[in-house]
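This part shows chain A:
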Amino acid sequence: MITLDHISVARRGRALLREVMLSLVPGEVLALLGPNGAGKSTLARVAAGELSPDSGSVWVDGKPLTSLPRVSLARRRAVLAQSTHVAFPMSVAEVVELGRSPYASLASRLEDEQAVERAMLRAGVTALRHRSYATLSGGEQQRVQLARVFAQLDGASDPGTRYLILDEPTSSLDLAHQHQILAAVQALARNGFAVLTVLHDPNLASRYADRIAVLRDGVITALGTPAQVLRPATIEHAFGIAARILADADGSPVVVAGSRPIPA
Partner candidate 1 sequence: MTTVPLAGIDGSLPALRRGAVLAALALALGIMFVVAVGMGPVPISAPKVLAVLLDAAGLPSFGMIEERDRAIIMAIRLPRACLAVLVGAGLALAGALLQGLFRNPLADPQLIGVSGGAAFAAVGTIVLGGTLLIPVTAILGVYTLPVAAFIGCLTTTALMYRLSTIEGRTFVATMLLSGIAINALAMAGLGFFIFMSDDRQLRDITFWMMGSLSGATWKQVMTVAPFILLPCVLVPGLARALNAFILGERDAVHLGFDTETVKFAAIGAVALAVGASVAVSGTIGFVGLVVPHLIRLLGGADHRLVLPGSALIGGVLLLAADLIARIAVAPAELPIGLVTSALGGPFFLWLLLSRRRTLG
Partner candidate 2 sequence: MLLRLATVAATAALVLAGAAAAAETRIVTLGGSVTEIVYALGAGERVIAVDTTSYHPVATHGLPKVGYLRQLSAEGILSVRPDLIVGLEEAGPPQTLVQLRDSGTRLQLLPDRFTADGVTAKIRAVAATLGMAERGETLAAGVAADLSQIESILAGVRRRPKVLFLLATSRGAPLASGSETAADAMIHLAGGTNAVSGYRGYKPLSVESAVAAAPDLVLMMQQSVDTLGGVEAVLALPSIAATPAGKARRVFAFDGLYLLGFGPRTAHAVSEVARLLHPNLPLPALPARDWVATRP
């Protein structure tokens, strides 16, 4: 479990996060929703250890994040950015193999290869393995990066939960690719991983998240299952826009934003 305990972050006198409390539980996908500048990415960066909070602390399975050795932490927690630029020409297989870096001293070459194969299969990029990363579309590139973080978390040497932190992983992708990525991530959570992801689209969160935390001005204003959180009042409060909630065939909420309430 990753626990964010009373996290506050300020930059140039402006509070980005105020006393945020949040826990990430094994087996769940937790989505961070909110308008631009609400502090979603800041919170994800604090959880990833990229940013030290001004006050408060981050705990990973009961230990302070800062006390964990960086390599064993890397074997248990991976981070995926919005998009990743690869500086030199590399094949897909080579990029995925970079995920095995934390296992340099542990895994045999065979174990690494198998982990790379599993990761590519899971992310659906096996067929791209010999392609040059730079020539792929944005969606393909993001799937390769997903395979890379899968490979990073594929190891039995360290006990405990595997964590995946994603910062707007689908923002530059088309509809089909958005769903592909999040479905793969959701499948990971079903295997016991804990996933924290920043999302823009409430409907993607509704479909793939087990819980949603809504942020506004650095404060969590709502936290719960999609059905609990995605209500007209919450959406309007967070995003400042009117919204209607419909029910999908499976009962999950569908947000239609910008619409006027239907007159009675």
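The candidates were selected such that all candidates are chains of the complex that A comes from, given by their letters.
As a working rule, contacts are C-beta pairs under 8 Å (C-beta built on N, C-alpha and C of every residue); 3 or more make two chains touch, one makes a residue touch a chain; residues count from 1.
Since the model is a prediction, treat every value here as computed from it, not as a measurement.
S.K.: Given the candidates 1 or 2, which is the one that touches chain A in this complex?
M.R.: Of all the numbered candidates, the touching one is 1.
S.K.: Would you tell me which residues of chain A are touching candidate 1 in their complex?
M.R.: Listed in rising order, the residues of chain A that touch candidate 1 are 48, 50, 70-75, 77-79, 81, 84-91, 93-95, 97-99, 101-102, 104, 109-110, 112-114, 116-118, 121, 129, 134, 152.
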